[in-house]
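Sharing a structure below in structure tokens format, with a few things to ask.
Every protein chain except one is present and positioned as in the full complex.
Chain IDs A and B follow the sequence of writing; residue 1 opens each chain.
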Amino acid sequence: MDMFYFIVQQSMVFMIPLLIVALGGMFSERSGIVNIALEGKMVMGAFTGVLFLNIFQNPENVSDQGILLLALLVAMITGMLISLFHAFASINLKANQIISGIAINMFAPAFAIYIAIFYLDGQFVPFINQFRIASVPILGDIPILGPLLFQRTYITTYIGFLILAVSTIVLYKTKFGLRLRACGEYPQAADSVGISVAKIRYAGVLISGALAGMGGLIWIVPISSRFGGSVAGYGFLALAVLIFGAWKPMRILFASFFFGIMQTIASSFTAIPFLLNLGIPAAFYSMAPYVATLLLLAFTSKNTQAPKAAGQPYDKGMR
Amino acid sequence: MKRDSILSLISTLIVIIVGLLIGLIVLLASDSNQAFPAFWTMISFGLRNMRNVGDVLLGATPIILTGLSVTFAFKTGLFNIGAAGQFAFGGYTAIYIGVQFLFLPPPLRIICSILGAALAGAVWGAIPGLLKAYRNVHEVITSIMTNYIGMYLLSYTIQNTIFDINRTTTTRMPDDSNLPSLGLNYIFREPLGEGYRASAVNLGIFIAIFLAILVYIILDKTKFGYELKACGFNKDAAKYAGINQNRNIVFSMMICGAIAGIGGALIYMNGTGLSMTALPLLAMEGFTGISVAFLGLTNPIGVIFSGIFVSYLFLGGARMQPFGFSLELVNIVVAVIIYFCAFVLVVKTNIGKIFPKSREGE
Partner (left out) sequence: MYIIEMRNITKEFPGIIANDDITLQLKKGEIHALLGENGAGKSTLMSVLFGLYTPEKGEILKNDEKIKISGPNDATRYGIGMVHQHFKLVHNFTVLENILLGVETTKFGLLSMVEARARVVELSKKYGLSVDPDALISNITVGMQQRVEILKMLYRENEILIFDEPTAVLTPQEIDELMKIMKDLITEGKSILFITHKLDEIKRVADRCTVLRKGKLIGTVDVKTTEVETMSEMMVGRKVNLIIDKPEVKLGEVALEVTNLTVKDKITGKNVVNNVSFKVHEREIVCIAGIDGNGQSELVYAITGLMPSTNGVMVMNGVDISNLSIRKRCLAGMGHIPEDRHKHGLVLDYNLAYNLILQSYFSPQFQKYDFLRFNEIYKNSDMLIERYDIRSGQGGRTPARSMSGGNQQKTILARELSREPKLLVAVQPTRGLDVGAIEYIHKQLIIERAYGGVLLVSLELDEVMNVSDRILVMYEGEIVADVDPKKVTYTELGLYMSGAKRDVVNEELA
């Protein structure tokens, strides 16, 4: 049973950032802007967030959750700022959305490492990682559910689920969500009733930047005590989660949970006796999430429908 | 047509200047005292002597090829973000042959290495191609996956085949498995003490340029190129014309993979003793190739020049360290350049729309 709790707890660590970043990607793509820049936005968010912790973390009170929340805010703002470049290129200048995404993916780690080396004399930005909550008061004592969800956890896990709930409501139950989806499917329809396609798309891209930036910091906090300008391809995995999740919040949840488990197996199979005894080399466990993605996409994507207008610049003159 | 190329050239130059200026601003913001000497070093080092010029060409060789790989794909309507993986597979295969196939005479061994690299790259490129053609999965996402899979797979394979445990890299190849310098070492060298120090630039740069010209001919002058570009511009019309677009997608990805794979071979066979790491790391040359391709405005001939330019920047950029700046600045500059290249491509493709011959009223 302990092993089971361990796997679930560990999976959360991997799943939550994927969930948040993929939901971010969802807002962008459902507004009609393909977002391959999630990786770069994560890097920027993680970088400024960690830098914030590095500067302002109080060594006397390292497990202060308040400072983590502030760092998350910093990460979100950074993500939004870098997103502005993507938005400007894809919306105002109607440039190829993949190229501007690649530019951001290239810029972010270079920028993070450049700044780190210049000001901190090393590629890595350290921070003190004491944010784990051993057990949430009261809730942690509930049998089964307690160890599953409320022990050895991070505040970010609950933020992740909160974002999921809010995203679902925003997308399906609000005026903004309706307009966002219209812009991603058939912007001409939105335009004809006086909705500004550009504004809605800006909003979509900025939300994706905020969530990706935040996701970057959420990714690094539980697994390390320093940041070195890379999120190890999680932004790309989030993109796969988004596609596998068919651009729908609840399916994204399942997709990210699946990847969370795969990653857990990859990173900690040595702690799971059954897997260790199989004698499969570590490299194959590391590969498993990517192979699984490939196979799943191969078997499911024939019929999944991307937002119809995603990737196409909206030109008023076109009919 | 003429006006079009002049416009492209001018806009590319503007983009490069803007990118460099932003780089300078970043330098100035970091340390205004050292900024100008460092910047001058970055933009002039590659031309300071013939050896440096040779080193620029040496560094350009692999990225011209990855850039060519991305360009070829782009012309046929595909986005090859998997050049990193194809490059690594090519490199590994070339080294394996260079280390293990000692029974072959050196010239034959070198040819085998290059062909083997092309084949390995083609196989690795075929996976996203097949998935795109027959399963409708976007090649960008599958290429990302195959990059990571390849990274772990190669790390594992190296450790179990041609492993140098002390350096955690591949075993060193014998010298006669490397590309011949063809006398280039007499041209690209600088005086040092009594003698000279020569650049390792070699046959590879000619292979890269030759392949770029070959790709240009295939795309622009042949039936096959006509088909491939038709698929790239409008796959529905290509289907209507009876072109087997699924087959073309797979072919195209295989050719891209082969080109990137040769790039991998040429870098590890350049005689500088460079070995392939056994750590799971993605080959940066694959991503630099994307920059090279767009800076060359996805024109095979343009890629030769943009590859040389990017190599030039990297060579000079590495010399900024004594001034307290890291090489990452070059990546920032290149990222900015690519960002603006996206705009140049818009201007280029819309030229017909912006200045139409006659515009319909409706």
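In the analysis below, contacts are C-beta pairs under 8 Å (C-beta built on N, C-alpha and C of every residue); 3 or more make two chains touch, one makes a residue touch a chain.
Computed from a prediction, not measured in an experiment: that's the story for all the values here.
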Residue, one of A:Asn92, A:Gln130 or A:Thr174, that touches the chain absent here: A:Thr174
Residue in contact with the excluded chain [from B:Ile81, B:Ile114, B:Leu153 or B:Ala238]: B:Ala238
Chain not shown: contacting residue from B:Arg48, B:Arg167, B:Arg197 or B:Lys221: B:Lys221
Touching residue (missing chain; options A:Met26, A:Leu149 or A:Ala190): A:Ala190
Residues from chain A at the interface with the omitted partner, ascending: 169, 173-175, 178-179, 181-182, 185-186, 188-195, 303, 308, 316, 319
Where the missing chain touches chain B, by residue: 1, 221-224, 226-227, 229-230, 233-234, 236-244, 349, 352-353, 355-362
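Here is the rule we use: only the chains that are shown with their structure count from here on.
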Where chain A and chain B are represented by their mean Cα positions, the distance between them in whole Å: 30
In the complex with chain A, residue positions of chain B that touch it: 26, 30-31, 79, 81, 127, 131, 135-138, 140-142, 144-146, 148-149, 152-153, 155-156, 280, 287, 290-291, 294, 324-326, 328-332, 334-336, 338-339, 341-343, 345-346
Footprint of chain B on chain A - complex, ascending: 36, 85, 89, 93-96, 98-100, 102-104, 106-107, 109-111, 113-114, 117-118, 233, 236, 239-240, 243, 281, 283-284, 286-287, 290-291, 293-294, 297-299, 301-302
